[in-house]
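Here the complex is missing one protein chain, while the rest keep their positions.
Each chain gets a letter, A, B and C, in the order it is written, and its residues are counted from 1.
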Amino acid sequence: MKLGLIGLGKMGYNLALNMKDKGHEVVANDVNEEAVARISKEGIATALSVKDLVEQLPSPKVIWLMVPAGEITEQVLENVSGYLTEGDIIIDGGNSNYKDTLRRGKMLKEKGIYYVDCGTSGGVEGARHGVCIMIGGEKQAFDHVEQLFKDISVENGYLYTGNPGSGHFLKMVHNGIEYGMMQAIAEGYEILDKSEFDYDYKEVSRVFNNGSVVRSWLTELLENAFSKDPKLDAIRGVMNSSGEGKWTVETALELQASAPVIAMSLFMRFRSQENDTFHGKVVAALRNEFGGHAVVKSE
Amino acid sequence: MKLGLIGLGKMGYNLALNMKDKGHEVVANDVNEEAVARISKEGIATALSVKDLVEQLPSPKVIWLMVPAGEITEQVLENVSGYLTEGDIIIDGGNSNYKDTLRRGKMLKEKGIYYVDCGTSGGVEGARHGVCIMIGGEKQAFDHVEQLFKDISVENGYLYTGNPGSGHFLKMVHNGIEYGMMQAIAEGYEILDKSEFDYDYKEVSRVFNNGSVVRSWLTELLENAFSKDPKLDAIRGVMNSSGEGKWTVETALELQASAPVIAMSLFMRFRSQENDTFHGKVVAALRNEFGGHAVVKSE
Amino acid sequence: MKLGLIGLGKMGYNLALNMKDKGHEVVANDVNEEAVARISKEGIATALSVKDLVEQLPSPKVIWLMVPAGEITEQVLENVSGYLTEGDIIIDGGNSNYKDTLRRGKMLKEKGIYYVDCGTSGGVEGARHGVCIMIGGEKQAFDHVEQLFKDISVENGYLYTGNPGSGHFLKMVHNGIEYGMMQAIAEGYEILDKSEFDYDYKEVSRVFNNGSVVRSWLTELLENAFSKDPKLDAIRGVMNSSGEGKWTVETALELQASAPVIAMSLFMRFRSQENDTFHGKVVAALRNEFGGHAVVKSE
Partner (left out) sequence: MKLGLIGLGKMGYNLALNMKDKGHEVVANDVNEEAVARISKEGIATALSVKDLVEQLPSPKVIWLMVPAGEITEQVLENVSGYLTEGDIIIDGGNSNYKDTLRRGKMLKEKGIYYVDCGTSGGVEGARHGVCIMIGGEKQAFDHVEQLFKDISVENGYLYTGNPGSGHFLKMVHNGIEYGMMQAIAEGYEILDKSEFDYDYKEVSRVFNNGSVVRSWLTELLENAFSKDPKLDAIRGVMNSSGEGKWTVETALELQASAPVIAMSLFMRFRSQENDTFHGKVVAALRNEFGGHAVVKSE
């Protein structure tokens, strides 16, 4: 299939190569000209602009967006949809909030353009050699591009989830689960680290990866990490987040679902981004007031 | 009533003065000779040693312990009980773990000595002008000293809670509640502090203290704290803890009771005592492994 | 001051009586004609319609809304603002989401109408005898009605918090704190209830209320509750919520503030509204899969 791909970041770049390997004809574009030049050397056709990209495609045109969620997806979508007509298909492979997806889908539907929401998991390596994808949107649009999804994913690694928004929603929840799993694993290692025993974390991860109940891709990745830095001395425990965990908790609140573990995983990330907290000051001040307990002075 | 008081820390010292004000005859002792000399100037009788203290008392002897829980209480108890005989009464006014209390009570009962567990709340000011006390132990021992409890507590501020251990258990739970209330209040102020609005926290506490649903002694104390340091700039948010919150969570685990709020209050205290965490490093390393997300390097 | 009051629910009805006691001239209206008839007998002027109510007021007209947040406030506001002109003042005394407040304030400002956001705490009894209020909005509007706020609140029980939205924001956070405090107290009693001791909860609350660190209006209310139903046998532990706790957690997420205790309080409420959970089924199914652990069959 000939298709356009807009966005050559870590994920998009590797997806393009993955598609090419499977025999698809990709026309790539990015605002970063260096990335465009680089992928051109890989034998992938490129476009100078979104307009140019669209013009190179046969109808119905299929365009895969792999750009940051939020503002940038919004702008690119507005731009690209201006050049499309009835029956064309936009696949949003990024981590868009499913509410944005629902809104955009309705807007594009008025123009007869299909908007397929595709949650993409598996990390950078997955993008290159086989992703896991969860696809929502109109069935006929999915049918038209199913072979592409099948080709770029690992075996049994794609799922049509139904109504528009359901793909991005599922990917959001997947990431929420991921937050919880990571924090659970991390708390375990923290307990090991504070214990009276002297564990070799690389070896611990190795044994976890072979036959244990917690064996998982995450524990495999951790074995890699510990093999490079046995005590993780080189890094600080600052846990950033890119939005999907927060959306999962917001969604839990809306649906009145109890999600204590996912929520706590997120709050510990927020906490890790601060050197000191105002809530801590309040508690320390209170303890001093009622019990005369000593406080730690600011430096 | 004439009684002995061992332990002249912040709480014991003020309790002694409180007892004296109410007409009780206190004989005080502490390993800190300076504290003994100081209270002597307040017109309170003192003893050079535990033995001396016991000898100054009529039978049945009543001795109030106000020393740190754990090892020190254990030692003092062993020491003092060596000089006591059947029918004497030891009141443990400290924050002893109720399991220690149960064990000690059984041991002392074999010698015919009463061990009364007395949870003491109200802070330093309460110790001086009127405490809140929760008393467990044999009924006849309680009856013998009830007037003392009545005199040193605020009106309606003492309760006989029944079986040995029940006083310290209730005080432990009281402190667990206190942890949760403090953290709840503190989280509220943290949200205010991160908001787009510019609140005067002293004024916020003041209005909370007058007619709101959350009005409490803790919010009053917070008004005091903010009146001295409007943004708590002088202190760091390091939240120490002295054990009762931990025991409350341990007890919840044993009783299979859900206590998420008290537990989280405690975990946030632990977290506040660290500048960095191993669990944070693990999560950061994992995010780097699967998504190539940037890590913060150690300094 | 002569003012209109729309909304004669539990809070509005009692506020009207409170205002009258302090010498203010209230014109009341509600869609519930029975409530209007009832308050008329209390000697309070009433209006047949919003239009009628507005016409009875001198300029600048002051109208206090005390209606449910969300849709109803939206409708009433649209209705009433149609009859108002430049310089008139609407006080929203309900629990509106501060984001709605910000939006509405801007809209009304275009017409020159002041929108004052007034968070009202203290429960039904407070409404009748002295509320606690937190007021945001334009300073000149606040100044115009400050005497009214002063009169209906308890001493020192009102605060001008500054910019539009800041009153409702503070009330929201107040309620978030309230959620956390209530859950902390409740967890404590659950631990008592599961313990080996036999506490009289009414007495426990009574002693907490006299001199303890956790003494608060909430523990006083609990003493009332236990005095009527010593073990709360008559009710189920279903914890409903009306929105402000959820908004507080949503706001914490937006501000990247750690609020584990407030969040957990909310999740336990959600949990209490279900007899069974899907997450529980998933965990039970997993335990059965890997360890052959028995499951509880559905009835």
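By our rule, a residue touches a chain if its C-beta (ideal position, glycine included) is under 8 Å from a C-beta of that chain, and two chains touch if they have at least 3 such contacts.
Not measured: the values here are computed from a predicted model.
Asks: Let's see if you follow the contact definition: name the visible chains touching the chain that is missing.
Replies: A, B, C
Asks: If I consider the whole complex, including the chain that's not displayed, which of A:Gly9, A:Gly122, A:Gly137 or A:Gly280 touches that chain?
Replies: A:Gly122
Asks: Just one of A:Ala45, A:Leu159 or A:Val296 touches the chain that is missing; which is it?
Replies: Answer from the full complex: A:Leu159 touches the omitted chain.
Asks: Which residue, B:Lys61, B:Lys246 or B:Lys281, contacts the hidden chain when the whole complex is considered?
Replies: B:Lys246
Asks: Tell me which residue among A:Leu8, A:Ile185 or A:Val295 touches the hidden chain in the full complex.
Replies: A:Ile185
Asks: Determine and list the chain C residues touching the chain excluded from the picture.
Replies: Contacting residues on chain C, toward the hidden partner: 10, 123-125, 182-183, 185-187, 189-190, 193-194, 217-218, 221-222, 224-226, 229, 232-240, 242, 260, 264, 268-269, 271-272, 275-299.
Asks: On chain B, what residues meet the omitted chain?
Replies: Per the touch rule, chain B residues meeting the hidden chain are 213, 246, 249-250, 253, 256-260, 263-264, 266-268, 270-271, 273, 277, 279, 290.
Asks: Just the residue numbers, please: which parts of chain A touch the chain that's not shown?
Replies: On the side of chain A, residues 121-123, 126, 130-134, 136, 153-159, 161-163, 165-166, 169-170, 173-181, 183-185, 187-188, 190-192, 194-195, 197-199, 203-204, 206-218, 248, 251-252, 255-262, 264-265, 267-268 touch the unshown chain.
As a working rule, only the chains that are shown with their structure count from here on.
Asks: By C-alpha centroids, what is the most central chain here?
Replies: Taking the mean of all protein C-alpha atoms as reference, the closest chain is C.
Asks: Centre to centre, by mean C-alpha position, how many angstrom separate chain A and chain B?
Replies: Those two chain centres are 48 Å apart.
Asks: Please work out the Cα centroid separation of chain B and chain C, and write it as a whole number of Å.
Replies: One centre to the other, that is 34 Å.
Asks: Find every residue in chain A that makes contact with two or more other chains and list them.
Replies: 260, 264, 268, 271, 277, 279, 290 - these are the residues of chain A that touch more than one other chain.
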